[in-house]
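Here's the structure we're looking at; comments come further down.
One protein chain omitted, others in place.
First chain written, first letter: the chains are A and B, and each begins at residue 1.
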Amino acid sequence: MVGLSEGEKHFIRGGIAQDLRADGRRRLQFRSVSVETGVIPQANGSARVRLGATEVIASVKAELGKPSILHPDKGKVSIFVDCSPTAAPMFEGRGSEELSTELSVALQRCLLGGKSGAGAVIDLSSLIVVDGKVCWDLYIDGLVISSDGNLLDALASAIKVALSDTGIPKVNVSLSAATDEEPEVDVSDEEFVQFDTSSVPVIVTLTKVGKDYIVDATSEEESQMSSAVSVSVNRHGKICGLTKRGGAGLDPSVIFDMISVAKHVSQQFLSLLDSEIASAEAAE
Amino acid sequence: MSHARSARGEREELRRHLAVDSDWPRADGRSFHDCRPAFMQTGPTTAASGSAYAEFGKTKVIVSVFGPRESKKAMMYSDTGRLNCNVSYTTFATAIRGQGVDNKEYSAMLHKALEGAVMLHTFPKTTVDVFALVLESGGSDLPIIISCASLALADAGIMMYDLVTSVSVSCFGKNIIIDPTSDEEAWQDGSLMVAYMPSRKEITQLTLTGEWSDGKITNAVELCMDACSKLCDILRERLKDPSSLASE
Partner (left out) sequence: MAATAMEHDGGGDVVTPGEFLGNSLSLLAGRGAYADGRSVRASVTGHRRLVPPPPGSSDQRSTVEVVGHKAHGAVPQPGSVVIARVTKVMARMASADIMCVDSKAVKEKFTGMIRQQDVRATEIDKVDMYQSYRPGDIIRALVLSLGDARAYYLSTAKNELGVVSARSIAGGTLVPISWTEMQCELTGQIEQRKVAKVE
């Protein structure tokens, strides 16, 4: 996929060891982020995030549905990622299946919290309309348009921005329906309920090359990695999810160190994203 | 109806205890930091190069390893060997009859957990196929699949750096309980799974869900690593068992 000569590999590794990467960044520095909201008018919320050359779009759609039997007082959220063939020719057809599944699972783990619902980013009980009968189904879809490394971070930030842009229509339930029948719901077009996204976490992927970690790796740097750890941290400094990617084994002390570095870096990234969201909302 | 409600009431009560008390016997009588008794055996499948069966309480898993052999779908030439993992559930594995399809997420995670341990360069151009079948799902499925798969790989004689064992913990409030059953998993606040190579002291896979603080993660990882080392001793005992050696 990424063909690098021995000289280029040596250059990348040596640069990282000396805290000066190929594009001039330091090890713990992100690329320039640009954020746009409302790119898909038909969706309830959408966002487009550019992280260097990596570009992703996230959209949130809400539809009325039935809650599951096991959790009648909660709505449903499903997260799905698709890699478009425009990002890389190998993504055509089934080629991107493995990568898409990996990204979807990692995002679900970070955003949906434990099975009991604790620690979830979106309060599922706020999505319920009529207990046991009608609830909102949230479909969060991510699309990778251009891939230059660090897809997970870009997707997580796009989802965060899309959620802040999302408005769930207010629903009026007609009370005259009998308890056995499907209640009638009236979806209003005017009033919307916004989500509170201040507690949505952001994902920071730390890529280990040699003995050092870098943040926001390009696809060239990713090809040189021995392993990577993606940590999801929210504003309060709590870890909401962690996935280790890459094959090589890691010493436990290295993992703990990576977690603390990720916490530190994520606070900066969070404040950057929050300011971008605020400026996008102000512009509307 | 009333029976279901009383059972649900009991579960709520148990959940409250698990979240609040510092030590309370769980549904099967274990304390918070006890793992289920493990039963593992090599060689149930004679047609395969290596195989293993694991039974941890209600979770039963069988893993077969084929190879190294020529891969049927070899598209690309590769200098090193390839590891192909596949996890599937039987239709009768869960309480509600399932579809019996391959679980792609678990297959990818099994691959990542084993990748770091197998010496791929010793069988270039060929593939080692690992097929895991979950006969009954009683909680903590993936860690048991990983441990059973590494036992099957060792039984097949594939060269490895070390055995990989894996354990998961659930978090309830401020308590951490190890090796959860499926009932406990359904109501957990967070979970952490570690796949560990005890002799080399390396973690090959670590996944975390829910909200955790730093100190809690450290505690949980250390608890897991400890349990993994003990589980690895059990695996080694199984491999050294003279009856399995003399069967050749």
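Please note the rule applied: a contact is a pair of C-beta atoms (placed from the backbone, for glycine too) under 8 Å apart; a residue touches a chain by one contact, two chains touch by 3 or more.
It should be emphasised that the depicted structure is a prediction, and the values quoted were computed from it without experimental measurement.
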item	value
Which displayed chains the unshown chain touches	B
Residue among B:Phe32, B:Tyr106 or B:Phe123 that touches the chain left out of view	B:Phe123
Among B:Gly67, B:Gly138 or B:Pro180, residue touching the chain not depicted	B:Gly67
Contacting the left-out chain in the complete assembly, out of B:Gly50, B:Gly139 or B:Gly210	B:Gly50
For chain B, residues in touch with the removed chain	49-50, 66-70, 74-77, 119, 123-126, 154-163, 197-200, 235-236, 239-240, 242-243, 245-246, 248
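Simple rule for what comes next: only the chains that are shown with their structure count from here on.
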item	value
Computed distance of Cα centres, chain B from chain A, in Å	27
For the chain B and chain A complex, residues of the former touching the latter	104-105, 108, 112, 115-117, 171, 185-192, 197, 200-214, 217-218, 221-222, 225
Of chain A, residues touching chain B in the complex	70, 97-98, 101-102, 105, 109-110, 112-116, 118-119, 229, 234, 237-252, 255-256, 259-260, 263
